[in-house]
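After this line comes subunit A, so read on.
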Amino acid sequence: MTLGGYRVDNEAPHINVTHLSVAYRDQRILKDVSMTVPGGRVLAVIGPSGCGKSTLLRVFNRLVDRVSGVHIKGQVQVGNFEVIGDHVDLVELRQKVGMVFQHPNPFPFSVFDNVAYGPRLQGVKNSNRLRLLVENSLKQASLWDEVRGKLRRPASSLSGGQQQRLCIARALAVSPQVLLMDEPTSALDPLSTAKIEELVLALKGRYTVILVTHNLQQAARVSDFTAFFREGHLVELGPTKEVFTTPRRSATEEFLTGRYE
Partner candidate 1 sequence: MTVHQKNLRTERVQHGLFLAAAALLIAVGFAFWGTLGWGTLRFFLQHGLNRTILGLRYHPIQGEFGLLPFIAGSLSVTLIAVVLAYPLALSVAVTATMVLPHRWLPAIRQTVGSLAAIPSVIFGWWGLAMVVPLVRKLGGGTGFSVAAAGIVLAVMIVPTLSLLAIHAAMRVPERWVEGSLALGATPDQTLGRVVLQSIRAPLAEAGIVAVGRALGETMAVQMVIGGQTFFPHNVFAPGATLTSEILNDIGLLPPGAFGHHVLDVMALLLLLAMYGLVLLVERIGGREIG
Partner candidate 2 sequence: MFFLQWWIAIWLSQRGILERSAHIAISGSSALLPVIKEELPRWEARHPEVRVSVTGGGSWAGLAAVSQGRADIGMSDIVPPEAMSRGMLGYPLGRLPVLFIGNRHIGVNQVSQPQLEQLLAGDIGNWRQVGGANAPVVVVSRPLSSGARFMTERRILKGRSVSPRAIIQLSNGALYKTVISTPGALGYVEWRPDLKGVVVMAVGSSRFDLRRGDRWPYYTEPTLYVRKSAPAIVKQLAADLSRSPAKAQFGLYPAQP
């Protein structure tokens, strides 16, 4: 099956958004957004501050529910899984859709216990299995070589960049199909940023990644598709190369050339 010319990986589902609107009380954050993200690809979401891109991310794993007075309309599907609705199994959803936050947020536990947190929630108790899962996840997050033999150290002893990769490993340990990344490098130095970007490229194919970023070069470097949001509207979505070189909308071009922030 192909979608927009790209082969869809069976493991990594596509994401369908249909007429999605989100409001907090009277304030409308997202306005009638419809889009499709092909499976196994990286979608960069860009746009000025307050355009609704973080809210969009938090709709995908329903973390947006934590805000009181929020209203969601429309439909979101991750593969065949309906995300919006009162009877959605949030635990199942969040095991499918992992998230990495803007600021590294490891728990105040050891490196090992951080990565093992998700699997333990799912009832994995066997210590050999846990060790294997932790090792694999840390390898996938290219942190293994730096922390092997130090798994019992507190996560807070790692550097900021290492902590963020630890959080990625922690998310991967639950075997998600989708990875949401909310400006994951905004709090990191250039070297750590480069490592995370490499990692995102390496994850491509196995996971559908939605990357919210302020860093346009980053969007250009790692994403296959780019979506530009402004004032709650999806202005433009297309292959990253096209959006960056020949934007179809003037608003996109103005944003990309830095005419407004």
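As a working rule, contacts are C-beta pairs under 8 Å (C-beta built on N, C-alpha and C of every residue); 3 or more make two chains touch, one makes a residue touch a chain; residues count from 1.
The candidates were selected such that all candidates are chains of the complex that A comes from, given by their letters.
These numbers were taken from a predicted model, which means no experiment stands behind them.
Visitor: Looking at this complex, which of 1 or 2 sits next to subunit A and touches it?
Guide: Only one candidate touches subunit A in this complex, namely 1.
Visitor: Candidate 1 touches which residues of subunit A in the complex?
Guide: Touching candidate 1: residues 61, 63, 66, 68, 90-95, 98-99, 101, 103, 105-109, 117-118, 121-122, 154, 156, 167, 170-171, 174 of subunit A.
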